[in-house]
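Can you keep this structure in mind? I'll have questions shortly.
Only one protein chain is missing from this complex, and each of the others stays in its spot.
So, chain A:
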Amino acid sequence: MSQKIFIVEDDAILVEMYQTKFEMEGFEVTVAHSGKEALQKLKEGFVPDLIMLDILMPDVNGFEALKEMKQEPKYRQIPVIMLTNLGESKIDMNKELSYALGVRDYLIKSRHTPDEIVERIRQVLS
């Protein structure tokens, strides 16, 4: 059975790129275009194997979504990789709390090719 990756990202082009790549690599991909949409899908019962979470999104941002989803026991163990293009100072402000909530890594999108991100996903899932 394919492992399920939940991509939460508001940029449509990036969503398409990652979805194409991850599916090529054999993952099953579900997409949400905002934090609010992501929380809704989770409430409807969707349980992924890994969440790729963007930070800067309209309505609910990545950190807020993370805090809320982790209140639910069934989502506490799900690994999260934060994908972002934000400056590091903004990340550093929330890093400690994020790691406490199950974030395994921060990846700056512009610094990593889709292949490198897939590699990282495999490391986390193993």
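Here, a residue touches a chain if its C-beta (ideal position, glycine included) is under 8 Å from a C-beta of that chain, and two chains touch if they have at least 3 such contacts; residues count from 1.
Just so we're on the same page, contacts and distances are computed from a predicted model.
**Student:** Look at the options "Menaquinol:cytochrome c reductase cytochrome b subunit", "ABC transporter ATP-binding protein", "histidine kinase" or "Molybdopterin dehydrogenase" and return the one that UniProt uses as the protein name of the missing chain.
**Tutor:** Answer from the UniProt record of the missing subunit chain: "histidine kinase".
**Student:** Consider the whole complex, including the chain that is not shown, and state which of A:Asp11, A:Glu28, A:Asp49 or A:Glu64 touches that chain.
**Tutor:** From the options A:Asp11, A:Glu28, A:Asp49 or A:Glu64, the contact with the absent chain belongs to A:Asp11.
**Student:** Pick out which of A:Gln71, A:Ser110 or A:Ser126 touches the chain that's been left out of the picture.
**Tutor:** Only one listed residue reaches the unshown chain, and that is A:Ser110.
**Student:** Of the listed residues A:Ser2, A:Asn85 or A:Gln123, which contacts the missing chain in the full complex?
**Tutor:** Of the listed residues, the one touching the omitted chain is A:Asn85.
**Student:** Touching the missing chain, which residues of chain A?
**Tutor:** 11, 13-14, 17-18, 20-21, 24, 56, 85-89, 92, 108-111, 113-115
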